[in-house]
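Let me give you the structure first, and then I'll get to my questions.
Here the complex is missing one protein chain, while the rest keep their positions.
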């Protein structure tokens, strides 16, 4: 792999950038691999990378039915934070956050992790109670998160309307300074390049159509649009399509797949310095390095694999943005799109072994999986390599839906009373 | 101020109607009907912007919505500044103020243009490869500088004072595009009587007839015919014609979203007019007549100001009467550009050469050009240009190479061919198919009830197009269920225009070995070289190429660039164009203003503000309100000099010493009626209900099927077949939905109906030792004695002469009543009760005192002390669970292993041994305060207050195994010290409960 | 229900009126309302007691004098009496299973009339309000912006909107803002 650096760019500039090799190889599949990862999104590619890097398992294929990074990795609003309430969630998201810091150097690929701070707004007494509970828990868990008055919030994010004249005035906010954003495509490409460099095969346009198991029950490989490919272990990291893939192995999942939309505005000069989220009015906004306001919407109400949602969802998101940032009314929506998010009953992910020996699943990240990418790949690689979960993902089992030991962050945010 | 490039007698604008405007502070004159672009061109101004990455000088490429270059800021006043406005679309109005963007200090002298010199370093995706060392510099240095250099216009910095509107509409046939195809289809569909909507993005629909010359329809000049057709359609009751309106999104089941620009063209808009209007149209059938967009030729430095699309040059000439130059070259790969040459020549503009990539061009356009003596350089290419801020010459070379011959020009019109606008068709999830001969994607298999006609369907011949449009109009009406009786309109047309042919990809001189910058995507500065580099780096999917180079991701969304980019990538990959695939067309077609998307939803209309019947009284008394969901609730009633703490303490004290009035109207109320009402309640609540006597009340707990607490409330049994159920304020809607769900789908055999009466009744809680004395004088027909009306009973009677459902119940631990009266009487009854209350020294109290008073008694608030993960047992409400009942919702769920396991969090009380420290709600508890972070947390504070009545702070907390920790010391580590607390029971006041009854 | 202390009544929208050339918006007078539920077997008996035949087809209303029954669902009607004649006593005598609940104060009525009436309502109501789809006499529970309403077409150019009491301010202000747009265009 050619090292990326300013020097390399300067050298290449002299020959018209014709000397860059491919960032990742596109090989034909072997007949068998030690591990097959289904899904070349950020989580899947990261899993492959850490399998190779941390566990020395390089006979790995990542199978992708479309193009790598083309699912939710390339469709999300790239919010990164770890200020979750429960120990289990804070554990995995903060593990990821620590890996984000330094990921560019680790991968030799600038993923543009930008710790510009994530602010979450409180609009009523109940919000304050919920967010304060997070701050206290975060502090004792060693996760940074601080309380801001409306004035402090406005100092940190000048476009914020704290006038008190809005329907739901801002009465406070939390700020996680280590939170921020990253460049989503670069994350997929960086992991792909680094994994490929370590010998991992990334096989695009290769759709998995079935799984095969030995008479004893353990997994022996997958049928694909490029034929049967053998594998000792298979990890499913397919987000919205997880139910469909697991069904092939006769494992029914506690998952439903919903459309989730996002949008960007036309690019403008720097105006929005951080990430702002409001769960009460449903608004999630930041500004990309390119200058676009990046805005996340809510899910549609019905399950779907269409990667499309209703305009009314966009309208509702934009009205909330305009209410908090009334100067943005004259801005324009440039592009909107949809992804498919897989949601578990407790809205927390599943990273676990399955009832089928040799089959592992990493799914259920719902609307917030991007932020976990490095941490998720790291501990999932451990789970596959060792056939047992890492301490950090041990609570994120499939069995919890049977025992009731849920990790329900959303329920903990409760509802207005 | 004469406009030097305006040609007298040419175009359709009226010379008498002059309009003044400024660009970058300089004053100009234009004509009514001009766009900002045509007016600037009339004044000889081509340089209007700077590109995104290299800050290269840019002029106008087009005359329409596909414009990638000419983006400006338009300022009406300090608060009405709009960035990134396409000058080619912005209609001129008197006093318009426009400024150029992305340049410093000025448009002509832009320091950022240094990027252009350093451009070899800024290759596609360069930023992924560098800025990684030293690590800290990304945040502090690299990223801020990248961000400052990026972006185009400047976002407004003041709240937008304009307003926006919206409308839902339905029609039989929606026709998108008012060119010859759309107008014809509309005429054909309209005469059937079907409900028609026709939308066009221009002020005057005409489509290509706007710039064509020589086309005659129905014996009229094309433009005149279009305007007559518009008049005809406007005169029909069943036709709704929307101009200045863009169909920007095609959503599922034929919902098409339109944005109508209402005032952007007006100098002084009338105040009532919205700036823009969002239309959400549900059409039975959709006809797409969206036309085609011309592509530019890809050659070195093809971005210089003065280089434009041929159709744009024609549009400015034939419609606006503006010559884009005095000496205009043509570079083409198809026939249509010849007509531009002919029109210019006939208008007296020098056309020194037509350079045609084809070896042997033929056709009426070619003949006409030849007849006018315009030199045609066939089989040759423009491989470069001279001039920086304006093109000064085009460099012509034979296709195979050889000598480069510069031909001086001051403008250059190019045409690589026409790209059908399949955006909306593709958004509708229709599949496009590649037409290899025409080098274009055309609508293939549709997914919705729509049809494409005209240029967007690849129908180039005018006669074919007319019959296609007539057929589509009639068939759409028929498919929408309208009888189509007569034969339909007959139209005859003549035209010499030709739209077919052309090329995609890089032209000669922009091939893989070339050095110059041949732009594919102007705004994002994507060159042919960048696309090739992306492929070399392994980007095989067109989506990867797009994202790596940002081709097609600028504000024009690749309208002119996508096909070129695709062709170059395909060539590099050695694949056929359709095998590489097309990037997804995403809504919106052109950018849509946030204000229009949000439309009415702002201020009062952002979300309903719900106020109780008693709200005006509380407001008059100076109450401080809080938002609880959509409701405004009085939080406390400060008297002069009181802060919240003092007011709440006084209210709490007064309620226990005398009494207090509390507005509880926001509680949800559901009337459950029918012979099976009690059986239904048995299934929906944990408690037993069958034996509850009419006239008595019971506190009920509702679980979800998973066994966790969902809601709670007091239920009064009014009669054997009628119960009055109360819910939490926030739970009102979802509890009714939950109950309806079970009733309709799981227990439909039960004879019971549910009706929301939340807003039928205003509810006044009168709580405290004097409560009975306060209500007694006003109540008729109810014996209020303890014997006749004990705690937890309900009676119907009258108060102040109006009907009441009077509950004896308490959320304070005091003797208490809740007076329900029909809502319109709420304020009057409250005022009457207030008059009585004052006699007894009682007060009005708000939600904050209510919270303290109930916490003193250990009563939980669902949603505060519980959080969706608590069972009845966790919060000490085992007693309310009917364990002998065969079934109720949540019974099986709460028996799951983890819900009955040891070590669950349980509700306890906490006391601060110092008697002073009020804990913070949400603070977490640990057993060992000396452990290191991350600490093992065993619980958190759910409610915490200063209790004036107890004389010390009180708190409720969920603590692991809390019920077995009574008397234990626990610790609350805070940023500035650890607080020691003692675990207690949850009842802090009147533990025996005698005040309830006394 | 007679008005024992009519002077004590404070309707939610008592003083709100707005008129423009194309549309007028005003609060309806208070009236009596019953939320009526009945299975098919009980409809005849309930209709007899009310003196109005409960319509059995979707979106239909039926009236007799000042009393009207609006179909809301297959076993649900909103019954209005605009003359103040009590309905509950008569319904109480019906043995057949049904539920009649007084919601006179729960709802607020708003009358929108004029040739722009349908357009004003379509600013927030996503239903097709053309005369073919929503004929005179048609009624439906639906939405107006962010709230639920019952919409009833009284005449070609006149609608009655019923919403819950605390939503009346929202409905009224949205209709006025929309009327500003409809009248100006």
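For clarity, chains are labelled A, B and C in written order, and residue numbers in each chain start from 1.
Please note the rule applied: a contact is a pair of C-beta atoms (placed from the backbone, for glycine too) under 8 Å apart; a residue touches a chain by one contact, two chains touch by 3 or more.
Assume contacts and distances are computed from a predicted model.
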| item | value |
| --- | --- |
| Protein name, per the UniProt record, of whichever chain is missing from view ("ATP-binding cassette domain-containing protein", "ABC transporter permease", "NADH-quinone oxidoreductase subunit D" or "Sarcosine oxidase subunit delta") | "Sarcosine oxidase subunit delta" |
| Which displayed chains the unshown chain touches | A, B, C |
| Touch criterion as defined above, residue of A:166, A:279, A:303 or A:357 at the omitted chain | A:303 |
| Chain not shown: contacting residue from B:271, B:745, B:930 or B:992 | B:745 |
| Which residue of B:78, B:108, B:137 or B:447 touches the chain not shown here | B:447 |
| Where the unshown chain meets chain C, residue by residue | 58-59, 72-74, 76, 126-127, 140-143, 148 |
| Residues of chain B in contact with the chain not shown | 168, 251-255, 280, 282, 429, 447, 705-706, 737, 740-741, 744-746, 748, 887, 891-893, 895-897 |
| Touching residues on chain A - with respect to the absent chain | 241, 243-244, 252-257, 301-306, 308, 310-312, 345, 401-403 |
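The definition used in the following text is that only the chains that are shown with their structure count from here on.
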| item | value |
| --- | --- |
| Centroid spacing, where centroids are CA-atom means, of chain A and chain B in whole angstrom | 22 |
| Centroid distance [mean C-alpha coordinates] between chain C and chain A, Å | 48 |
| Chain C residues counted as touching two or more neighbouring chains | none |
| Sites on chain A touched by chain B in the complex | 4-6, 8-10, 12-14, 16-18, 20-26, 66-70, 74, 87, 102, 104-105, 108-110, 112-116, 123-126, 129-137, 139-142, 161, 165-168, 183, 185-186, 189-190, 204, 265-271, 287, 289-291, 306, 308, 310-311, 314-316, 318-319, 321-323, 326-337, 400, 402-406, 408, 410-417 |
| Contact footprint of chain B on chain C as seen in their complex | 1, 4-5, 8-12, 30, 35, 37, 75, 97-107, 119, 122-128, 130, 133, 145-147, 164-167, 169-170, 173-174, 177-178, 180-181, 183-185 |
| Partner chain A, residues of chain B touching it in the complex | 52, 80-84, 120-121, 123-124, 126-133, 135, 138-139, 143-144, 146-148, 150-160, 162, 164, 249, 251-252, 255, 257, 278, 280, 429, 515, 529, 533, 536-541, 543-544, 547-548, 550, 553, 555, 557, 584, 586-588, 591-595, 597-599, 601-604, 606-607, 609, 626-629, 635, 706-708, 728-731, 861-864, 866-869, 893, 896-899, 920-924, 926, 933-935, 937, 940, 973, 975 |
